[in-house]
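The other protein chains are all here in position, but one chain of the complex has been omitted.
Chain naming follows the written order as A and B, and within any one chain the residues start at number 1.
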Amino acid sequence: MALIGQNIIPPDLVAKVTGRAKFAEDFRAEGMVFAKLLLSPMPHARVRSVDAAEALAMPGVLGILRADELPEVNPQSEAALTDEPLYEGEPVLAVAAVDETTAADAVERIKVDFEPLPFVLDPLQSLHPKGPNARTEGNYFFRSREGSEFRTHKWTEEDFAAAGEGRLPMGEPLSEWTVGDTDAGLADADLVLDETLVHQTLTHHPMEPRSAMAYWQNGKLYIHTSTQSTAQTQAGVARALDLEMDNVVLIGEYCGGGFGSKIRGSTIQVVPALLSRKIGRPVMLRITRYEESYIGRSRPGFQARVKMGFRSDGRATAIDLYIVEDGGAYGSGDFGTAGAVASLSYQPLNMRLRGVSLYTNTPPRSAQRGPGGAQIVGMLEPIIDKAARELGIDRLELRRINAPDNDGWVGPNRGALTSAYVREALDQGKEQFGWEEKSRLSGQRNGTKVTGVGIGLSPFVGGSSGYDGLVVLRPDGKLYIHQGIGNLGTHSIADTARAAADVLGLPWERCEVVWGDTSKHLPWTSIQAGSQTTHAHTRANHAAAMDARRKLQEIAARELGGSPRDYVTSGGNIHHRSNRSQRMTFGYAARRAIQLGGRYDGHELADDLNAMTVASAQALAGEGLIGAAKDTYSHEGGTWSFVVGFALVELDVETGHVDLKEYTAVADCGRVLHPRSLAAQLHGGGVQGMGIARSQKWVFDPKWGVSFAKRFYTARPPGILDVPLEMQWGAVGIPDPQTPVGAKGIGEPPVGAGSAAIASAISDALGGQCLCRTPLTTDVILAALEGREQPYGPLEIHV
Amino acid sequence: MAVMRDMIPAFELFQPASVEEAVALLDQHGDDSWVLAGGLDSFDWFKDRIKRPKAVVDLGGVERLRGIRSAEDGIEIGAMTTLTEVASHSDIRESYGLLAAAANQVATPQIRNQGTLGGNVSQDTRCWYYRSGWPCYRADGNICYASAPNAMNREHCIFGANRCVAVNQSDTAGALIALDAQMVVQNAKRERIISADDFFIGPGTDITRMTVLRPGDLLTAIRIPSTWAGADFFWEKVEDRKSWDFALVSVARTMRVTNGTIAQSRVVVNGVAPYPMRLDAVEAAVRGQPVSEETAQVGGEAAVRRAKTLRHNDYKVPLMRNLVRRALRGEAA
Partner (left out) sequence: MEFWRRAANPWGQDVLIGIAWDLMWAAVIVGVVFVAGHALYVKLLTPKQQPEAQIDAGPSAAGIPERIVRHTGAARAFHWLMSVAMFVLLITAFFPVVGIQFPWVTIHWIAGLGLLLTVLYHIWHSIVKQDVWSMWIDMKELKEGTRELGRFLKRSGESRAKAGKYPLDHKLYHHAIAVVTTLAIVTGLLMMFRVDTPLWARNPYILSDQLWGVVYVVHGISGVALITLVMAHVYFAVRPEKWWITLSMINGFIGRKDYLEHHDPERWAVKDGTPTAVSGTPGSAPLREGIPQNKRSHH
C-alpha cells in the first residue's frame, strides 16, 4: 500500500485555513431572507395562544412558522418546533424577515401565552413515588413489538431508604442483562469495591452551530446545512419533509464539528426549508451559540453505582453496574453501550448491567463522541486504580491482567471481536510514556504541588460494513472517488478514498475526491458517526476500486490480448504482468470503457447496490469507467478500537488547581491510515475528554429549570492552555484481520482515554481518593483536600 | 415580550474624538447613554438585549484616553489602554509588576488585545442570574435568585453580601487597589480623583452599580503613584480554566520588608465579595511581623474570619485563606 499509512495534505485544507471554505451560513441565494426562533422560556409548558399580529405587521416581516405546520412526527419524537416545549430553550416558532435584526425584533413582539407544567431535572426525582414526570404522558417510552407507549416508572420509598446516605438507590430497572452469576462472582472476590458515581451531562458545542439555508426550485429542495454525513442526511431531510430523495439536493461540504450532534444534520434544518416553501424566498437560519446550547444536543449524564469484585491476583470476578441515565426531553439510552464497554475493558468473569433512562425537562441528548463509553471509562478507571492499590498490584498491570485480546468478548451476548491488541497498546504506552519511572513520581510533593500519574483505557466501536463505493475513472486519467460520507474535520473523505487509489496503484495527485453535494452523484454510505467511516469506507472504496480494476483488466485483455488476470495497474497505467510495454493509460481505458458501454461505463450495474448508488452511477454512466460495488467482504464479530491514555498532573494542594503536564495516547486501531490525522484524533478527542474530566459544565437552576451553561465561558470546554503544548501518541499498527485495509475507526475512544487518564491522575495525586464525579473542578478537589463538605451532594447533578 | 438573545438591537452610535465631546454626549444622554470601551462586557449585554442603551458612546477614537505616560509621581495609564499594552509595558513591568501580572492573566490574548484597563475595572459582575436578565436586585428588581437555598452560587460571594451576592471579577482591580491607584473621573461638571479603594462600591451603597461611576461619568485615566514602585509583589488567580475564565479567587499583594519583617503591605482579594476586598485586618495583623510561615498562617486566618458561605461556595473560604497565606509567604508574583 503506497498511500495508506502516509501523511497527505487533505484536499479541503487550504480552503479551510484561508477561510475560503464555505460553511452552511456562508451561502447566499437570490432574495434570501433570515429566520429567527422563538424559544420556550419554561422547562415544560403548553402554548395556550400566540399573538403575532404586531410582529407580522412590522415592515420587512415575511411570515411565521408554527409547530402545526410541520409534518407530523411520532408522539415520542422531537419535532423542529413544538407547542408543548419540554425544555427551556426548545424552539416554539420561527419568524422570517428581510434581515436578521428585523426577524429578531419581530420575535420579541410576539406574545405567547405559556401555561407552565410540572417539570423535573433529575431522573432520581422522577423515580420518587410522588416525583414529577417530565412529560404529561409519563417518564419513559416503552418499546415493544406488541405496542409502544409512554409509561411511568417509579421506585418505592423503601428503595430510596435502602440505599443509605449518599449511595445510589437501586429500585426496579427498566433494562437488565447478566453474564454469568454476578452475585456469586462478588461473593468469590477477595476485594469488592462499591462506589456511587456521578457523570455530568454536557453539551456537544461544536465550533459551528447547526445553521441551515434552504430554497426551492421547481419543486426541488436545495438545502445547505451543517451536517456530519452527506448521503444519510439527504435521506434524513427527505424523510423529515416527506419528499422523494430526488427532490432533495443537499450541500454540506464543510462541517465545523458535530461530535455526534449532527449525524444527519439537525432537527431544526427543516425550519428554513418549510419557511422558504411558505414565503417563496430562500431562508437562512443561523443558529447562535446560545441557541446551540439548547438544541445542540448533549451527552447524557449518569448517576451510577458499581460493585466490582477482584481476586487477589487482580482478575475481575464480577462487575455489577447500575446506571440511572438522564435521557433529556426526548430520551436517550447510551448506558447500554456503557455496560458493553465496561465488559470489554475488564472482561469480568461475571457481569450484570441494570439501567433506567428517564425523560427530564432538559435539552435533548444524542450520541456524543464515544457515547456511553466515554462516561463509563472516565468513571470506572479511577476505581480500577483503587482496586490496584488495595490489591498491591501495579495499576497498569491490573489493566493488563483483565484486558481483552483477540478472543475477548463484549456485551450481553458475549459477542466476539475482530481484533484487540490492548496489551500491546498498554505495553507500548508503558514504554513511550515511561510508566515505571513516572509512577515513581506519584505522590511526590514539590512545594505545594503533588504529582499524580494516571492511566485510562478506553474502547469504542470501530466500524460497520456493507455500504457502497463508487469511483469513476475518467478519460482525463484521473480517478474520481465519490464519497457519500461527510466532511466534519476528520479527513475521512480523503483518508478512506486512498483505499481506492492504492487498489489501482494511482498516485494521490491523480485522485479527485468528490464529496459534500448530493447533486454530484454520491453512493449510499454509512453515517459519518460511530467511528464507522474509516472501516466501512476503506472497505467500500476498496470494493469499488476492485470493481474498476477488474474492468480495467478486462478492457486491457480485450485490447492487448491475454487473460485479464495477466494485467496489473501502476502509476496510472495498466500493463501486462510480464511485459510492461503491453499497456494502456487509464485515460485510454476510460475512453474504451465509454465505447464499450454496458457494465464498463455504468449502464449496467450490480444488483446488490443501494438505490441511491444506482441512481448516482446511472447519472454518471457514460462519463468514464465506473467502479461501483457493495462491500461484501467478510466481517465476523464486532470491530472495536482501543486507546490507552497516560497523564501526569501536578495538583496544587492549596488551590485544588490541576496542571496537566504530560499526556500520551496509544491506540489499537488496526492499520494506521493517516498518521497526522490519527494524532489529531487521539489528541483532539483526548482534549475533549480532559474537558469532561476537569471543567466542562452543565448547570441548571433547580427552581426554574433554566440553564446557565449556555455560553462557552460558562460551559467551560477546555482551552489550549489547559493541555500540554506537546502531547505524545503512538499506535500498535497491527492490521485488523477482518477488513481488507486493516483499519479500524478511531474517532471516539480517545475521549474516554483523555477523561479517564486525568481522573486517574487526579485521584493518584489525592493519594488514591476517588471523588467519583465529573467534572473534577477546583472546588471539588479543594473541599476534598481540606476535608470540608463537598460543594455538591453525592448524587447531585446539573451543577 | 418573547426573549431574544444573541442579536444586538439597534442603537445610536457616537464616536467622539475628544474627552470633552465624549463627556458632553454622556451628559446629554444621561441614563440612556452607555460608555463603550473594548466592548467585551458591553457587547455581551447588547447581544442579549438586556441592557438596551439608546446612545452608545464609543471611546475608540479618543486618542487622549490611550497610552501610558509618566506622571509627576508615578505613571498615568489612559483608561482605553489595552490590557496587552499594560501587561507588556516596560515601566509597568519593572516598577508595578503586580499590575502587569494581573493584566496578563485576563481572559485570552485576543481579549487582552481588545479589552482596556478602564473597561476591566468598570466591568459588571458575571452572576449568571443577573446576566440572564432576571429581575434581581441588581437589575432593579426585588430578589436575589443566587442566594436561594438551592441556587447555583459556586462563583458567588463569601463577604459583603447585601441582598446581592454577586462578586467583582476584575483581575486588575485588586492590583490597582494594592498599588494605591487613583481613578480620574470626568463628567460635564468636574474632574474627580478617586482612590481605587473608594472606586468600587458594594450593593449596600448602590445595588445596581459596581463602581462609583454614574451616568455621565467617564473614567479617563488611572494614576499609579510611586508609593509601591519596585516593592515586593504577589499576584495569583485561581480559575477553572487557564484561559478565558474569571477568577474564582484572586489575590494581589504589595509588601515592603525591612530586615525580614513586614514594614508595610496591602492585600486585596477579588472574587469573594461584590467589590475587590482590601484586607485591612490582615494588613494590621502582619505589620511588624517577620516574613514567615507563622505570619502567613495568622494572615490567612484573619482573612477569612466572618466569611459567610452560600450553598455551593464554601470552598472559597480555604481557597482565599490559602491564597492569602501564599501571598504573605512572599513567594514571587
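The criterion applied here is as follows: a residue touches a chain if its C-beta (ideal position, glycine included) is under 8 Å from a C-beta of that chain, and two chains touch if they have at least 3 such contacts.
As the structure is a prediction and not an experimental result, all values here were calculated from the model.
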Checklist outcome for this item: Where B:30, B:141 or B:230 are the choices, the one touching the absent chain is B:141
Item to check | From B:206, B:280 or B:293, residue that would touch the chain that is not displayed | outcome: B:206
Checklist entry - Among A:254, A:421, A:600 or A:704, which residue is in contact with the omitted chain in the full complex? => result A:704
Item to check | Touching the absent chain when the full complex is considered, from A:114, A:480, A:524 or A:567 | outcome: A:114
Item to check | Hidden partner interface residues of chain A, rising order | outcome: 41-42, 114, 116, 701, 703-704, 706
Checklist entry - If you put the missing chain back, which residues of chain B would it touch? => result 1-3, 132-135, 140-145, 147-149, 161-163, 202, 204-206, 308
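The rule is simple: only the chains that are shown with their structure count from here on.
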Item to check | CA centroid of chain A to CA centroid of chain B, Å | outcome: 41
Checklist outcome for this item: Note: in the complex, chain A contacts chain B through residues 36, 38-39, 41, 100-101, 104-105, 107-112, 288-291, 448, 654-657, 694-695, 699-704, 706, 708, 712-714, 716, 718-722, 777-780, 782-783, 786, 788-789, 791-792, 799
Checklist outcome for this item: As the complex stands, chain B meets chain A at residues 1-10, 48-49, 108, 128-129, 132, 145, 148, 150-152, 154, 236, 238, 240-246, 248, 312-315, 317-319, 322-323, 325-326
